[in-house]
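As you look at this complex, bear in mind that one protein chain is not there, while each of the others sits in place.
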Amino acid sequence: MALTDIAAAPAVRRPGLTTRLRRLVPWSVAFGMVWLGATLFVAVFADWLRPYSITQMDLMARLVPPLTPGHLLGTDELGRDVLSRLIQSVQVSFVIAFGATILSAVFGTTLGFLAARFRGLAEHIVIMLADFQAALPFLIMSLAVLAFFGSSMVLLVALMGFYGWERYARIARGLAISAGAQGYAAAVVQLGGTPARVYLKHILPNVASTLIVSMTLTFPEIILMESGLSFLGLGVQPPETSLGNMIGFGREYLTTAPWIMLAPAVVISLTTLSISLVGDWLRDKLDPTIR
Amino acid sequence: MFRFVLIRFGRAFVTIIAVMTFAFVVLRLSGDPAAVIMGPDAPIEAVNAFRAAWGLDQPVWVQYVAYIQAIFTGDFGVSMRGQSPALDLVVERIPATLELTLPALLLQLAIGIPAGIYAALHRDSAIDRGVILGAVMGFTIPSFVMGLVLVLVFAVTLGWLPSGGDATWQHAILPVIAMSVGGIGILARFSRSAMIEVMGQPYIRTASAKGVTWGSVVRGHALPNAAVPIVTIVGFMVGSLLAGAVVVETIFSWPGIGRLLIVSVTNRDLAVVQCILLLVAAVMVVSNLVVDLLYGWLDPRLRGHAAH
Partner (left out) sequence: MTLDVMPDVTRDTPRKAAPLLEADGLVRIYETRKGLFGQPVPVRAVNGVSLKVAQGETLGIVGESGSGKSTLGRMLLGVDPSQEGVVRFAGAPLPAAGTPAWRALRAHMQMVHQDPLAALDKRLTIADQIREPLDIHARGNRAERRARVAELMQAVGLRPDQAGRYPHELSGGQRQRVVIARALACGPSLLVCDEPVSALDVSIQAQVVNLLADMQAANGLAMVFISHDLKVVRNLADRVAVMYLGEIVEEGPVEAVFAAPQHPYTQALVSSVPAPGKRLDGRMILKGEPPNPAARPAGCAFHPRCPHAVASCRAEAPALVPTAAGRRAACHLVGGADRLAA
């Protein structure tokens, strides 16, 4: 029904720009876009935006509350500037989530294509992997791996890269099979194209939009997963900082300095909320076929 | 149908074996537990004796076979620190975890599904919008943030409820809320879209056109059909509850399996971590199995000739 509103709008009277924008984008989605734009900006330019180094201690100003001159969001138990650490955390969390989302999309799409190409055994193996993943909550599996192999940034990204792959695998397999049955992929095979040409030059560009839309589902979930692990002390390790790890350490000062924990908590919640709102909206607009 | 059940059981079995193998690979190949447990300064004889005692001096595949055999005979090993059987340590924590997860699951079902269905039946009303926004907020706020905010508000600021421990039933209130909020949001949103989809089906419109009252259309046709997709998500809910238990039990110092896992993981207590992984996997496999069978039973299309 939202679409008919938009379609009908210009016919009645040419409304002002703001009215048209508001019809085009609900206020919640607009808020999400603005917030995401701001966080992306912060993540990209973190090094320039940070007022202090994240490890710089100001022992004269420990546990200073927010809005103190020089420390907009206060300081932590070592006198480190919370705003600076927050900016750095946004960057770290985004880098991990981006890397992992791309890894998981590549991994899942590859498996989906393999299942579509070889069927039979390949499909059974993919189903078995998906069964395995469904049998261990991802957080618990990650805990075991990180605890025993030791946490590092590379391992963390690689591990998070296994999150949500089955979604891409399912989409890629289904779309590749339908393209191959009687469609353009079968036609290219019939022209003498190699499987690499069929899958990379033809099927991949055709399924890319659907895959990108489902990346908006995976991205916030990976942010939550990483911050959960970091909160439990098994994700990003000090002196590096991430949103979850700030909350984990801020928890100790919940009664005396709640701002240490509240600042990153608000950022995480608003970011994942914004991605969900914008992602839902995008999905309705671009690809109504996936839920 | 019988073959479907049989194949589903076979897949469940393979999955359990896969989890066992995963636990073995991660826990045995990640490092030398003897060196970790005994410390770097331990005399070499003591380390070797420790290795022999735990079978760590055997080739990896011998350890693997022995490990699988032991598990199938109910032997999950002995905690390397506590000296008591790992299974006992884990089992004695089960009730505490159930005290949180069961009420949380009930809360999710009792609030999430009705809210979603109500919103679907009053689509685009103010209540519908409220439910959507609440649901999205519910599952985008991570459980550890929810838990800490609850502590901050109800324990630290208002002082109404305890912030941690498990002495009285009041201690369970905040953890149960923290655990259930996300699931309520997911269930509400999912039930809403399932119900909306069902309400748009031709048979619903036909029933309405035939003059069947709206109430009986909803009760007799829409609800049973919407139940099918909703059931599929409950298996996923169990998984997120188990993951949530790890975080929430840590925040509220609740002596359940989740906290035992964190403690054992930090202590590198192989046997206990293994045991918990397998227990969690068993719970998940069983609930996924139940969901699949329930799904096959609920969906009349699948009753005759099994699922795809």
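Note that the chains take the letters A and B in the order they are written out, and that residue 1 is the start of every chain.
By definition in this document, a contact is a pair of C-beta atoms (placed from the backbone, for glycine too) under 8 Å apart; a residue touches a chain by one contact, two chains touch by 3 or more.
Model, not experiment: these values are computed from the prediction.
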| item | value |
| --- | --- |
| Of A:P69, A:G120, A:P205 or A:P239, the one touching the omitted chain in the full complex | A:P205 |
| Identified contact with the non-displayed chain, of A:V126, A:L156 or A:V188 | A:V188 |
| Where the missing chain touches chain A, by residue | 182-184, 186-195, 197, 202, 205-206 |
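By our rule, only the chains that are shown with their structure count from here on.
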| item | value |
| --- | --- |
| Averaged-CA centre spacing for the pair chain B and chain A, given as whole angstrom | 22 |
| Contact set on chain B toward chain A in their complex | 11, 14-16, 18-19, 22-23, 26-27, 30-31, 124, 133, 136-137, 139-145, 148-149, 151-152, 156, 193, 235, 239-240, 242-243, 246-247, 250-251, 261-262, 265-266, 268, 273, 276-277, 280-281, 284-285, 288 |
| Chain B contact footprint on chain A (complex, rising order) | 1, 28, 127-128, 131-132, 134-141, 143-145, 147-149, 220, 224, 227-228, 231-232, 234, 244, 247, 251, 254-255, 258, 261-262, 265, 268-269, 272-273, 276-277, 280, 291 |
